[in-house]
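Okay, so here's the structure we're looking at.
A single protein chain has been omitted; all remaining protein chains appear in their positions.
Here the chain labels run A, B and C in written order, and each chain numbers its own residues starting at 1.
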Amino acid sequence: MTELTDKNKRTRFVPGQPDMWAFVLFETLVFTAYFGFYLFYRAKSPELFLHGQAQLDLRIGVLNTLVLLLSSWSVARCVQSARVGAYRAALRDGYLTAFLGLAFMVSKVLEWARQIRMGNGFGSSDFFTYYFFLTGIHFVHLVIGFVVLGVLVYQLRSAARRSQELVETCATYWHTVDFLWVLIFALLYVVR
Amino acid sequence: MIDIKFNKRLLVVWLVLSALTLAYLWIDHSVDGGGSLRGSAVVTSSVIVIASIKVRIIFREFMEVRQAPVLLCRLTDAWVVLIAVSLLACYFVGVALR
Amino acid sequence: MSTVMTPPESAAAPPSGPVHRRIAWHLRHNPKRELWLAWWVMVAFYNLFFPMFFVVAQVQPPPQPTWDLATQVHWFDERHLGMPIGFGIIFAIAGMTAMNNALIAYSMRRMSVSPAFGYSYLLIYSLSAIPGLLLLCIALVVGTLRPERNPETIGWLYDFAFLSFDGTMGVFLIGSLIWMVAILIDKNRVFPKWFGYLNLCNALTEVVVAPCWIFQRGVLAWNGQIAWWLDMVVFGVYQVTFIVMLFQMIRREDFGSGPLPDLPRKRANAS
Partner (left out) sequence: MADVAENVVAGSRSPRNALRRTDGELILLWTVPAAVIVWVSAFFLFPGFIPPMSPTMSADQVAAFYRDPAHVPQIRYSMIVFNWFGASLIPILTLIVMQIRRMAHRTPIFSYAMLGCVAGAPTLFLVANVCWLLAAFRPERSPELTQLLNDLAWITFTILVPFLIGQSVILALAIYFDDQPRPIFNRWVAHFNILVAAALVPAAFVGVSLTGPLAWDGVLSFWLKNVAIGVWVVVMGVVLGQAVYRERAEIQRRGEELDSA
């Protein structure tokens, strides 16, 4: 739709549909509220939360974050390749993003399984309630992200479609999943 | 080749973000000196600030807000500040009400 | 098609004069009278429903799930008249929701999507009223009926009411997603795309309510700050938005089958 204007003009433009940005900002507010409740109750009874947090493995969290940042990087490359018409490279980056997203998902499920085996369920302590709630709702966003990546790949595959606007919209969603994880990671694993 | 230059920039961005992530390991390690679990407002504040910086970098570079109209730049910056301030406020109100 | 359909009255301006005469004119001659009727029914419904639910029956904001039986019985006792009357009015007007759902189904009918979307939404939301609202009211009315009933039985009615109300969000989840997909793939520009994404935000809050089946206290309980208060805020934003969106849709409606035209700036109040 906007390929021509993108190529010709070096002026400022909103990446993707502005509508998606409305979603990003609104959903970020909702998450900020979740985080706010978490931090408030955490600060009120720090020992309880510290005790739960000590059972998380920070290294897994760091690895998760690096994988998801890498997927964000590859989808950003995908957008730039699509913009200059390098659709083959863009498609490859799209698949790479999905693969990295899948890797994140698998490691998340393994981490959950490990915690449950250690006896830390959804209801077993306040910290783990928040842990499973925040990672779970993020997981739901990630699952939706795969639908979004599906749209992105579908757009890139056929010359008849290839709407740069939609590609950017999808990428914006994926980055949102990424930066929400950056916040969740910091708040669940590192905050004291 | 304009795209190669962009890609290099993206790679640098990713490296910066990863370095900030690894900084958490160091923060976490340094606070565990005594072996006992302690809450620390300094760690919490610095972690929230670092996370906000990372979010802003993702906004600016990955999400291409850098090239977006000024309104979107201001809006996302405001949001980052809003997130950081709300989180710190919630934490410190909780501490005060302990 | 649209030009053929538009009857000559649509060009005629409504008469000036007292309000009741203007309303009568619109009811007889306004070409969009069916849509406006449905919209006003929707506004009237919510304006009656919320005061009844929150003020007369006083069942929301929800009471604590952790209360002991004596407190629960006392809670019923305080509302032994408010609930039957408030719910009575809600039952008398609940049929109006059919008009709301019909209007939303019509919005999908106006889009460039299969009629299956509109029909699915209609059926899902017609179904949703029963577990989502009517069962709550029935259980609470039965609870107020006999204060001398065994407190344990009253406690069961209490749980049944609030969990059936808060815990059956799947119908709303799927309904919102159907509306979202219809808006996002629509080419007739009936709604802006951001409203489609707002449907997703609302659908995600329906996911967040589900832990009320697991937790009796804390932020995820049926009266928790996240599961109830935050979701209520999101739902409130969503609801006000969709009422405004439907209002705009009716103003732009041309009864054609192509893209919905933008509102002409000059004669914005014409219809």
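One rule holds for everything that comes next: a contact is a pair of C-beta atoms (placed from the backbone, for glycine too) under 8 Å apart; a residue touches a chain by one contact, two chains touch by 3 or more.
Because the structure is a prediction, the values reported are computed rather than measured.
With touch defined as in the header, list the contact partners of the absent chain among those displayed.
Checking the complete complex, the chain left out touches C.
Of the residues C:24, C:48, C:69 or C:98, I need the one that contacts the missing chain.
From the options C:24, C:48, C:69 or C:98, the contact with the absent chain belongs to C:98.
Determine which one of C:37, C:69, C:163 or C:210 touches the chain that has been left out.
Considering all chains, including the one not shown, the answer is C:37.
Please identify which residue in C:53, C:125 or C:242 touches the non-displayed chain.
Missing-chain contact among the listed residues: C:125.
By the contact definition given up top, give the residues of chain C that touch the hidden chain.
That gives, for chain C, the contact residues 1, 5, 31-35, 37-38, 81, 83-85, 87-89, 91-99, 101-103, 105-106, 109-110, 118, 122-123, 125-127, 129-130, 134-135, 137-139, 141-142, 144-146, 149-150, 153, 255-257.
One rule holds in what follows: only the chains that are shown with their structure count from here on.
Please categorise the chain-chain contact pattern as a line, ring, star, complete graph or other.
Contact pattern: an open line, chains touching in sequence.
Can you identify which chains form the pair with the largest number of contacting C-beta pairs?
A-B
Whole-Å distance, chain A centre to chain C centre, using C-alpha means?
Those two chain centres are 31 Å apart.
Counting in whole Å, what is the centre-to-centre distance of chain A and chain B, each centre being its mean C-alpha position?
About 15 Å, centre to centre.
Mind pulling the chain A residues that touch 2 or more other chains?
Residues 37, 41.
Within the complex, which stretch of chain A touches chain C?
My answer: residues 17-20, 22-23, 26-27, 30, 33-34, 37, 41, 122-123, 126, 129, 133, 137, 140-141, 144.
Can you check the complex and tell me which residues of chain A touch chain B?
12-15, 21, 25, 28, 32, 35-37, 39-47, 50-51, 54, 58-59, 62, 65-66, 69-70, 72-73, 75-77, 79-81, 84, 86, 168, 171-172, 175, 178-179, 182-183, 185-187, 189-192
Given the complex with chain A, which residues does chain C contribute to the contact?
Residues in contact with chain A: 192-198, 200-201, 204-205, 207-208, 211, 214-215, 218-220, 225-226, 230, 234.
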